[in-house]
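Subset of chains shown; positions unchanged.
Going by the order they are written in, the chains are A and B; count residues from 1 in each one.
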Amino acid sequence: MSPVHKLEIVVDKVHLREVTRLLDDAGVSGWTMIPDVPGKGGRGERTGDELTGVMSNCYVFSACEPEKTEGLIEPLRALLRRSGGICLVTECKSVIH
Amino acid sequence: MELSLIAENLLAAPVLFFLLGMAATWLGSDLDVPQSIARGLSLYLLFSIGIHGGYELAESGWTAGMLSILGVAVLSAIIVPIWSFYILRQFLGPNDAGAIAATYGSISAVTFVTAVDFLRSNEVEFGGYMVAAMALMESPSIVVGVLLARLSSEDGNGRPKGELWRRLFQEAFLNGAVVILLGSLLIGLVTGDKGWPSVEPFAGAPFKGVLCLFLLEMGLGAARQVKALAKCGPFLLTFGIVAPIVHGTGAVLIARLIGASAGDATLLAVLCGSASYIAVPAAVRFALPKAKPGLYLPLSLGVTFPFNVSIGIPLYYALVTLLW
């Protein structure tokens, strides 16, 4: 098992592509996404299942090498400042196969 | 005369299902239409209205009159957001003003579809090209609204300009609703009276029933937005009612001038008087992330949409019957 950082991001669906592009550009080995997650934050409650689809969050996580986290934090922070949402970083271990 | 039309409309099945949906949310019922069913019904309605319009266009052929009405439609989708923007700027910042202007310059397909059903119930004829008018009016105001907001606010938002506009045009003009509407219209036009009878049992006959179920869902959603209206303030609430009346009336007058038929005039009024709550919000969230969705969404979905479905449509039609 090797130590990795798990980045978890909740962001407006409309900005999803920007998040995954940041991850791809940083060269992470992959990411997983969960679409349409309702939630509540600074900008109020978001039900996520409206017909309009406008109030929808999505959740993305990526297990990335610890040395890559550094370079990802700043652009993610800039994006979240613009769009709202959150980003968590957790230390964990990855089972290598 | 007008009042009886409004009362009659309030007792039509689709409108009653809309009111049922609103009531269910207000009473705290857990009644709920799954999101994918709602999106499926909405797809069906666009498909149905598109292919039916195309078929009717194939029947009637192209005329000069229809070109002038399409021209007026596109023009209004450019002028409405401009003048709305300047009024809204008296009370709001550039981002919110631009977002709401874009919303009201564009159209609500469900309102259009409800108006089509209203006209069919009253046996008023209208042209299949009105579907094209709707599709053409969906997108321009997005570009206009975003442009106005950008011009009058100095901030960048860190995103490269080129990329922003590329994606904005894509969201505006290649929006799913526009594609399915224009595509179905074209297919209806091409397959014409050979194609229509074979799809009619699916695309035609169940139309009104599907509309009922869909308006039930719209009622559930609209009532949820009404709860968020408190933040909008009296000016915006007034705007949400006055704007459709002004835009609808203006459209009726212009339609009279260019010699449109009664049915076409009513639909043009509905298009000008209605506000978007799908295409525009999606594009605006991306292009104007600082505009508050808590303003433009409740206003369009919680005020203008219920107004048009219950009162606006028969009102515009009453005006038309007065003038024609």
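The rule is simple: contacts are C-beta pairs under 8 Å (C-beta built on N, C-alpha and C of every residue); 3 or more make two chains touch, one makes a residue touch a chain.
Since this is a predicted model, take the numbers as computed values, not measurements.
Novice: Can you give me the copy-number formula for the whole complex, using the labels shown?
Specialist: Per chain kind, the total copies in the file amount to A x3, B x3.
We adopt the following convention: only the chains that are shown with their structure count from here on.
Novice: Within the complex, which stretch of chain B touches chain A?
Specialist: Its residues touching chain A are 35, 38-39, 42, 157-158, 217-218, 221, 224, 277-278, 281-282, 285-286, 289, 293-294, 297, 301.
Novice: For chain A, which residues count as touching chain B in their complex?
Specialist: Chain A reaches chain B through residues 12, 14-15, 36, 43-44, 47, 49-55, 78, 82-83.
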